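Note that one protein chain is taken out, while the other chains of the complex remain in position.
Let's look at chain A:
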Amino acid sequence: MPSTSVALTPGLASFLKSLKTNPIDTSIDNLISLLKRRQIHHSRSCATATAYLLLRVISACRTTDAAKLIERVQSVGRRLVAAQPREMVVGNIVRRVLGLIRDEAEDDREADFNLSEAGSESQPQTPRALDDPSESMYGRFEGSDRSSSRPPLSQPAPISMFSLLSHPEPELSLPGTPISASPSGRLLGHAPSKDIRAEVLEGVNEIIDELGQVDDQIAAYALDHIHSNEIILTHTSSTTVQKFLLKAAAKRKFTVIHAESYPNNHEATHATISGNSTGDDEILSTESFQKPLIALGITVILIPDSAVFALMSRVNKVILGTHSVLANGGLIASAGTRVIARAAKVHQTPVVVVSGVYKLSPVYPFDFDSLIEYGDASKVISYEDGDLVDQIDVQNPLYDYVPAELIDLYITNLGGHAPSYLYRIVSDHYRKEDISF
């Protein structure tokens, strides 16, 4: 933070700026304090900050060993998660990075294993291997589909490349490698490990790119779900929802009823729908180029949250943003979402949740209350009513747990899914061993 010259409010922008100049440990502490103080609180900002921090951690990590790298990321990840355990997105990103490292390490181990096997056995027997390529392919492919990028039939080539690129010694020590290297992959030298780090960094960059594009990818499905003259109800100022609706608005005319989500998000909501954002919200500033829906000729009706039930009988579809999605399909979404989803269910109105895959968490909730965060009570009763604050217990929950049965469809950047299918996506994105890292 000392390096930032402009008086930026602490948040994602200031963090990313300071990340380049500050030492790693300072940056980690910085993010932890930002998370603790909720100065970063949008799930996407949290995810982006975590991804950039891990990028830095990995690139600064001088270790050559995948296990050490995993350990390092785990320890950083644990601290971040402990700083804000309810911010699932942080854990999700850490898990994905861990998964990346493991994948790469496995790939390399596979490759090494194959290499060493090839080095010891197949060198004299090349013709046989060529005679029966399917068998060797099969053997090599076991347990790893990532190695498909490596040409299977050019077996001599990897060895020659390997020997060319690596130090001259390995060629000498080649006979010894199968014994020592294949189980642990430790004695193999620096070359593969460096490769791991480069590939992991590439992977983390891909995650960061995904975070940047996720809203647009989700919006691409908008035309499948929003049709002419529909009445759509939504809630909060979620940019994902806004982009989704904007995409549809380019082609179709519909009506949006917007519940204002008082008292925690109403200012941002008002700014979003009216298009003149006076807020200094970090996420809005990045999206301030975005036109409001009303500029595209879409009628937007702002209602107080209490009027949701009254209007639900005229609504065709409810589109909700969320804070995070749990493995059972339940949502942790901003407070008020549950009654909206429930009212929609009562009126047989479909509820669609738009969310990036990065919000999908492998956590299975057993105690819902522990996931709920409570906010500033002064937003409910301002200090003008100070006498009341002393006497009564003012509650301002920030999030609701929305059970999966209230939701009809999830739209992620991978497409639309039923709530029952989410566990598959979870298992695609996270490795079992990382679920509780």
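The criterion applied here is as follows: a contact is a pair of C-beta atoms (placed from the backbone, for glycine too) under 8 Å apart; a residue touches a chain by one contact, two chains touch by 3 or more; residues count from 1.
The rule is short, and it goes like this: contacts and distances are computed from a predicted model.
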Q: Could you check which of "Translation initiation factor eIF2B subunit delta", "WD repeat-containing protein 5", "60S ribosome subunit biogenesis protein NIP7 homolog" or "Molybdopterin synthase sulfur carrier subunit" matches the UniProt name for the chain that's left out?
A: "Translation initiation factor eIF2B subunit delta"
Q. Pick from A:75, A:205 or A:313: which residue touches the chain that isn't shown?
A. A:313
Q: Among A:264, A:361 or A:413, choose the residue that contacts the chain missing from this document, as touch is defined above.
A: A:264
Q) For the full complex, which residue in A:67, A:380 or A:414 touches the chain that was left out? A) A:380
Q: Tell me where the left-out chain touches chain A, residue by residue.
A: 260-264, 266-267, 270-271, 273-280, 285, 288-289, 293-295, 297-311, 313-314, 334-336, 338-339, 342-343, 346, 372, 380-385, 387-388, 391-397, 400-401
